[in-house]
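Sharing a structure, written as structure tokens. Questions coming.
Every protein chain except one is present and positioned as in the full complex.
Here the chain labels run A and B in written order, and each chain numbers its own residues starting at 1.
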Amino acid sequence: MNKVISLSSDFGVMNKGIAVMEAVALSICPDAKIFNMSHGIPFFEISQGARVLEAVAYLPVGCHVMVVDPGVGTERKGIVIETERGDYLIGPDNGILLPATNFLGGFKRAFELANEKYYRKPVSPVFHGRDVFTPAAAYLCAGVKVEEFGPELREKDLVKAPYPEAKIEGNKIVAQIIDVNNFGSPFLNVRQEEMHKLFKVGDVIKAEVSGKKFDLPYKRTYGEVKVGNVLLVDDDFGRVEVAVNMGFFTDKFKVKVGDKVVLEK
Amino acid sequence: MNKVISLSSDFGVMNKGIAVMEAVALSICPDAKIFNMSHGIPFFEISQGARVLEAVAYLPVGCHVMVVDPGVGTERKGIVIETERGDYLIGPDNGILLPATNFLGGFKRAFELANEKYYRKPVSPVFHGRDVFTPAAAYLCAGVKVEEFGPELREKDLVKAPYPEAKIEGNKIVAQIIDVNNFGSPFLNVRQEEMHKLFKVGDVIKAEVSGKKFDLPYKRTYGEVKVGNVLLVDDDFGRVEVAVNMGFFTDKFKVKVGDKVVLEK
Partner (left out) sequence: MNKVISLSSDFGVMNKGIAVMEAVALSICPDAKIFNMSHGIPFFEISQGARVLEAVAYLPVGCHVMVVDPGVGTERKGIVIETERGDYLIGPDNGILLPATNFLGGFKRAFELANEKYYRKPVSPVFHGRDVFTPAAAYLCAGVKVEEFGPELREKDLVKAPYPEAKIEGNKIVAQIIDVNNFGSPFLNVRQEEMHKLFKVGDVIKAEVSGKKFDLPYKRTYGEVKVGNVLLVDDDFGRVEVAVNMGFFTDKFKVKVGDKVVLEK
């Protein structure tokens, strides 16, 4: 397999823990190639972390570590999920790993990270990213079989994903905001394949956000509406994005992660 | 040639797109050495992005990608500029690549990135950094000739640079602020070679900023004036910097990128 490890977290910008996780990985698997996916996930935000992990679909098949872990040190499990594409997703059992499986061919199987043989010791009760998750990724890269980490877990026994995949219901898609970028543009839990079954670029969608109804042109890119106007576009990572050309959607509409957005034909 | 790629953008801190660009580069040229130059350029700021790119003069000769791209998805061209030093500067045709050529031996020739053979597909209309610019850098590293990317462009047909090089006019240099650092210190479009033709360290310059005239000591380093006092120094990347010792110049003078600064002997 590829000796590829990606690391993501809510540690914040250039936290010293990131370099330490890299060093732990390389001490176990010296020829691993490490990508830092994002360490700017907002503190404890499961939905936004899940959205970041979806983007590993654009990385090589590998071992992808996600450390947004409000339950660290409690009884929550550490887990590894194998995907049909061949990736291993590694992190806490809080739902954050599941949405990415939809971009990686689907969920194959999961195991608990219970085997202390593959922990870095002593295990800090506040930093499983360094002591449990990153070592698991590195041991997988080094050839350890996923079955060796602990008991297999059934998908239905895992903590649920922070958001489902939005589906067409009649002439509507009832969606949810799963992330907001630095430019104030929300992303929806709508995959482009699903979107394209009901709508096409050029349509004007009847949208409802926070009880406000308005026309939402479905465009190819921002500049196709006037400055300050709203639009919907296919985003750059397989979902759809609502935005204001040269402005901030979240300033115009007071919305946040988790809010409902209805798209009607 | 060196298999060196640098990446810069206004994506913000540890945006997931950075790792994805790295992965795209390595999928095309697995033995490339990648430097992340800066991803903290203020959103859409051409002048500050151009200033960042000047610093590739301190990196090995290589392929330098710059993604500050307000026109992405419109008709603006993607381009590659070859420098006399042997670098390739890759990004949108919005002027951002040109100032760096002055630090890299000068402009040699330019080509449009028109050949779709060298795009990553599908091409997102909002992320040419991943799908057009980074692949171009990686294909150049992998041995593709620059002529293969598309038609040659004349320098005079490119969008103009966000700032010219300030030149001596009699006993003055009429300069422009091109960047402000985290410490509130502005940088001017004055190269040290040009500065040294008119002034020398130890001089007291007659300065004019925003209509205010004041004496500006030209020093070697900050500590050579009292805390809170203004000074001008040679900066660490080949230009000159105005600053307040242990303070913020931009708090003292309400200036911003693009403002005029006159330096008189």
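In this section, a contact is a pair of C-beta atoms (placed from the backbone, for glycine too) under 8 Å apart; a residue touches a chain by one contact, two chains touch by 3 or more.
No experiment lies behind these values; they were computed from the predicted model shown.
Peer 1: Per the definition of touch given earlier, which of B:Gly40, B:Pro70 or B:Pro217 contacts the omitted chain?
Peer 2: B:Gly40
Peer 1: Write the list of subunit B residues that the hidden chain touches.
Peer 2: These residues touch the chain not displayed: 6, 8, 13, 33, 35-40, 52, 55, 58-60, 182-183, 220-223, 233-237, 246.
Peer 1: Given the full complex, what residues of subunit A touch the hidden partner chain?
Peer 2: 11-20, 22-24, 26-27, 43, 70-74, 124-127, 130
FYI, only the chains that are shown with their structure count from here on.
Peer 1: Between subunit A and subunit B, tell me the centre distance in angstrom, where each centre is the average of that chain's C-alpha atoms.
Peer 2: 33
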